[in-house]
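Following this message is one structure expressed as structure tokens.
Note that one protein chain of the assembly has been removed; the remaining protein chains are unaltered in position.
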Amino acid sequence: MIDDTQLDGFHEECGVFGILGNDDAAALTALGLHALQHRGQEACGIVTHDGVNFYSHKALGMVDETFNRSDILTKLKGHIGIGHNRYSTTGEPSLRNVQPLHGDLDDGGFALAHNGNLTNALTLRGELMKKGALFQSTSDTEIFMHNMIRTDTTAPIHDRIIQTLSNIEGAFALVCIKNNQLIGVRDPMGIRPLVLGKLGDAYILTSESCALDIIGATYVREIKAGEIVVIDKNGLQSYQLPNTAPKKFCVFEYIYFSRPDSHYGEGADSKSVYQTRFRIGEKLAAESPCEGADIIVPVPDSGVPAALGFAEASNIPFGYGIIRNHYVGRTFIQPTDKIRHLGVKLKHNANKPLIEGKKIVLVDDSIVRGTTSRKIVDMVRAAGAAEVHMRIAAPPTRHSCFYGVDTPDESKLMASKYSVEEIAKEIDVDSLAYISMGGLYEAIKDKRTNYCDACFSGDYPVKLTDHLNRHEKKAISSLARGA
Amino acid sequence: MIDDTQLDGFHEECGVFGILGNDDAAALTALGLHALQHRGQEACGIVTHDGVNFYSHKALGMVDETFNRSDILTKLKGHIGIGHNRYSTTGEPSLRNVQPLHGDLDDGGFALAHNGNLTNALTLRGELMKKGALFQSTSDTEIFMHNMIRTDTTAPIHDRIIQTLSNIEGAFALVCIKNNQLIGVRDPMGIRPLVLGKLGDAYILTSESCALDIIGATYVREIKAGEIVVIDKNGLQSYQLPNTAPKKFCVFEYIYFSRPDSHYGEGADSKSVYQTRFRIGEKLAAESPCEGADIIVPVPDSGVPAALGFAEASNIPFGYGIIRNHYVGRTFIQPTDKIRHLGVKLKHNANKPLIEGKKIVLVDDSIVRGTTSRKIVDMVRAAGAAEVHMRIAAPPTRHSCFYGVDTPDESKLMASKYSVEEIAKEIDVDSLAYISMGGLYEAIKDKRTNYCDACFSGDYPVKLTDHLNRHEKKAISSLARGA
Amino acid sequence: MIDDTQLDGFHEECGVFGILGNDDAAALTALGLHALQHRGQEACGIVTHDGVNFYSHKALGMVDETFNRSDILTKLKGHIGIGHNRYSTTGEPSLRNVQPLHGDLDDGGFALAHNGNLTNALTLRGELMKKGALFQSTSDTEIFMHNMIRTDTTAPIHDRIIQTLSNIEGAFALVCIKNNQLIGVRDPMGIRPLVLGKLGDAYILTSESCALDIIGATYVREIKAGEIVVIDKNGLQSYQLPNTAPKKFCVFEYIYFSRPDSHYGEGADSKSVYQTRFRIGEKLAAESPCEGADIIVPVPDSGVPAALGFAEASNIPFGYGIIRNHYVGRTFIQPTDKIRHLGVKLKHNANKPLIEGKKIVLVDDSIVRGTTSRKIVDMVRAAGAAEVHMRIAAPPTRHSCFYGVDTPDESKLMASKYSVEEIAKEIDVDSLAYISMGGLYEAIKDKRTNYCDACFSGDYPVKLTDHLNRHEKKAISSLARGA
Partner (left out) sequence: MIDDTQLDGFHEECGVFGILGNDDAAALTALGLHALQHRGQEACGIVTHDGVNFYSHKALGMVDETFNRSDILTKLKGHIGIGHNRYSTTGEPSLRNVQPLHGDLDDGGFALAHNGNLTNALTLRGELMKKGALFQSTSDTEIFMHNMIRTDTTAPIHDRIIQTLSNIEGAFALVCIKNNQLIGVRDPMGIRPLVLGKLGDAYILTSESCALDIIGATYVREIKAGEIVVIDKNGLQSYQLPNTAPKKFCVFEYIYFSRPDSHYGEGADSKSVYQTRFRIGEKLAAESPCEGADIIVPVPDSGVPAALGFAEASNIPFGYGIIRNHYVGRTFIQPTDKIRHLGVKLKHNANKPLIEGKKIVLVDDSIVRGTTSRKIVDMVRAAGAAEVHMRIAAPPTRHSCFYGVDTPDESKLMASKYSVEEIAKEIDVDSLAYISMGGLYEAIKDKRTNYCDACFSGDYPVKLTDHLNRHEKKAISSLARGA
């Protein structure tokens, strides 16, 4: 019996970047990945192409550790580049799963980076194996590669992309290099984000607009749901996947993933992430005020804009009652048993004078397992908060995401197990409220039908083939670790 | 002719930590240094003592990179530990200058870590050399070691400390290990900070109170100006340096150095750093309001509390018009000439929707050379800000610090060269104002005479022997780099 | 137009090792690879299997650098292990080509390590690509993987191996893991070596017998030409490839590759490598004596046994007239232009007192490009040798090897361009002689028909499909480097 998580890196949120038309493609891609670092800190990689050869560098670690040497960037020659940031999952990381992937096809090299998750990966993996595909990683991303090699090499690239994706279910934003072209694709519902920019004559594709800002590039537009863009020296051609469906953009980009200085959504509907979070805070204050509170305290950093909105709408002062230490690396001192009970606070510290004896409102973006929330509450209580109320800038997270976000199994989601009242008791707050689904979309200023909010509602827009068939699958023999 | 800066590490702001009475001294010191990481990111080190031997580990890099392996901490045995974070100076770092220093004296080992700067280091170095001292580093901290070895070994330790410091001028907060004792010292005016805490039976000395919080220790009090504390298993004894003078605590700890969740100042006068900054912002708004401004924008992270105070006092909305990328490491992509002109924004990005078309007030903690301020202003103007006003939560920085803060030579300080009006022109803002000296101390709620504010006023409380004699000094032969 | 060498790692000599039946499979494999280190120093890897999962660790660098940490070996769990040492080629090394390879097949994982070279790799690679194979490395070894996945999964493993190899031309010694079995295969003529050993109940496959000695294992026998051995807990089953041909063992194993303490050849014909080289020296002395020579000097280390034989047969003293520095690593100081003319001697030094004024005979195993020989001769002449005669313990190397040995293109082989007399002039020796083909086989004490000596004779026993078709091939798009 298989656990889906055996497919290493099955659930993840990542960042992708691609550029065509600048001889510093590698450096610009590295800068783009740096701006997208919040989307994945486990590993990163860049593949470039100079019209003849492909060049690759991938490593575990962050962008500024991996690409800080000019000799590395110098070796990544070419005017086309794609890059990928990988999210840190709990399992042991493996270099073999680091993207972009690159392979030799009969008609030349093909490189691809993917943000998202396929919902029929196990099914397709089994079918492809039967057809002779050799899987050398445990990532679902390899399926795109094997599908691509099975396409008609005489067809134009957009047709081959359509063929590649014809049996793939799930959510994906792809950037690829083939035949001197940069290709970008967004899944039929556009669940995972991808935007288009320009820097002089060069075209850029990236998960978020903030990666355009870092290099001074101009935002052009969102890639549409189901859109394929094929970019070469002659410009950009746009095509549509035949199974393009009404768009269902991921609502969680607004709530947590995207950097606040990015904006998200198509055309005039593209909304500032910061301002949307601020409005969620305002709505939350209207829906679930906290009368008589002394101070609105964000759980930093993601709760800040909503807390500002809540404070403004409530006319209650906003203050940093919790201070975050930004120097927390990925590995650190494992406290011995002797000191573990001290409750070492590596990441957050209470700002005691601000909260001591006060009735405080903590504003956070979401509650997942509830363990972090409980620790935060304990900390502010220990610092002397008289009352602790919590307001969450999202509806309760009751369902797992199967479209590329690393959420735990539903059975581990606090809101799946408990009522709001019970959660309040579990995390020891005097009151707890989430924004309503209606309030959320009012704050977003868009219709709910444009979004996937399965993590809140359980309404999964894309079939969960693997999940539904989980007992019928055979285990895959995975390398526990490889280099 | 010598440039003071040839003494590598001459001007620096650092963090120190010491503990006695816990068998996990190394791990607790590492955690303390982690909480003090903002005070120095270039290098760090720990020396421990188990009553018989000393154990040391030092390295270039941050605390969570250097002390993330349990085998390293395990080898640092003992119930006493001291640690040091070193500030990143512009010169090439050298392992030989990383602290704590350790040496063998006739009556056993001596280890010392120092935050501060000696103002007669060159003079003393020359005298000590004449007396036979072998200088193996280029750090002024080595002078303490050579002085200590020249003390009367039959005297009690506090007398030896007094002898050690008798000819030393400058600012220093020291933590030392000698003869199974942890010793803490603060210079006669207490310019550099040092606080006392307890964790169960263990005593702790640290530059800031936030390093007590991380391990759940209790704040006891500030070490007094000129105080020597000698701690052993029998408890703490307090002594005073004979040349103890009226206290002159560094006012810049309030403005910039200390973490906002620390508090600073003696007894009932110990003030929350966060709240003090907030009040500075309030005063600044009162003194130099910006009528009709749409939004108060902090330069993150250090400008945030003052901006919140400014916003509240002005009744103008506060908003993150600039977003900071916290993933910026110490080394990164060196942009090639081809892309340098793009104005790559590694650390800050404008949050365009918040400031476009708006009259904004930028609030920052200080202006040093002015180059960063100009870049920030250019960035918000490029993002469409209609008017840009700047308010500084400190008086103009017109003078160099010789007491342990890495400020540039006076000739490079913008406020030393230009009037406020000229600075406004240089950094291209529509208006500029600094808080007044009077306003600053009202916000601090303490008398000015308790503080050193030489960087603003030029009133140096401790003689600048080396600086005054600079043309009489001989060059020292320094190792350009060593391992 | 393609250069074969674009296929990174096309020509190489490597070492393989496999073991089944010992719970310390990883540690024993590491030790075996250590004994085979002389066969490849660029990279190494181990894959183990515990009946359920596969575990892998691969890295650039030597065995004692890569596998010196117990935590790495501890993670390589299981009772079956295979390992590989990779030869250092001139091109930039790439982690993607480091073996063993591992992939997921429909019926479970498959791991393989290969010593040798395929002579129709480009042809097969092209065909496989047309059939949908995704090549993720540039190594010809990946072809085995793609062929295996195309076999009948219901067939027994030896049939699947036969199917896998049915269209493969070239030389190969393979060790593989599939379905809890360790499989060893030697090409139809047995060109590349593979021997069988036992350690208690555990079976071992290795390129050379010296890897048995290091762990105290017993030599059982050579794997036969075209033999497949399938080993599981029930013991060993032997099968034959249908295209098994008369054996053609590589004669160069005797001359250079194998460690002198290994023995090579089937059954009673297995000869000590050391003694064979000694006899070659004796024959060489008989065929091409050097009357009146004062001393026989080996070019260390590979020329030593032949020089000893030459000395004994000539009754002339043997002496180390050249001393080798064994501390030469893979990378070293790149002499600046200013010191390059000094003729820095990193690896060899003349032992002047032994050769000054003497008539010396240098004995070496072979001359390839001739540049090293010329330097050696210059060095001994500079040290005062009166006459320098050279004797080579192999026939002239006139042809490239296409079966797994990293020889340069024929056009760069000195013996291909020049007569023996011309070579003598080029390398500046007073006389030069090679052993005759007849003499070589007398020394080996075996019939020439049992050996491949294409590098001397040009008689290639296996078709050179790629080489013959070289102008018809398309370039492959290779990653210049990847991680």
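Each chain carries a letter (A, B and C) given by its place in the written order, and its residues are counted from 1.
We take it that contacts are C-beta pairs under 8 Å (C-beta built on N, C-alpha and C of every residue); 3 or more make two chains touch, one makes a residue touch a chain.
Just so it is clear, the model here is predicted, and its values are computed rather than measured.
Novice: In the complete complex, the chain left out here touches which of the visible ones?
Specialist: B, C
Novice: Tell me which of B:101, B:299 or B:444 is the one touching the absent chain.
Specialist: B:101
Novice: Return the single residue from C:14, C:31 or C:405 that touches the missing chain.
Specialist: The single option touching the absent chain is C:31.
Novice: In the full complex, which bits of chain C touch the chain not displayed? Write them out.
Specialist: Against the missing chain, chain C presents residues 23-24, 27-28, 30-31, 34-35, 37-38, 41, 62-65, 67-68, 70, 73, 199, 210, 213-216, 259-261, 263, 272, 274-275, 278, 301, 304-305, 308, 312, 317-320, 323, 325-329, 331-336, 338-339, 342-346, 349-354.
Novice: Under the stated touch rule, tell me which residues of chain B contact the chain that is not displayed.
Specialist: Those residues of chain B that touch the unshown chain are 45, 47, 52-59, 75, 77, 95, 101-106, 108-109, 125-126, 129-136, 138, 142, 145-146, 149-150, 476-483.
Basically, only the chains that are shown with their structure count from here on.
Novice: Using the contact definition from the top, classify how the chains connect: line, ring, star, complete or other.
Specialist: line
Novice: If you average the Cα atoms per chain, which one ends up farthest from chain C?
Specialist: B
Novice: Can you compute the centre-to-centre distance for chain A and chain B, using the mean CA position of each chain? Integer Å is fine.
Specialist: Comparing mean C-alpha positions, chain B is 37 Å from chain A.
Novice: So which bits of chain A are touching at least two other chains?
Specialist: Not one residue of chain A touches more than one other chain, so the list is empty.
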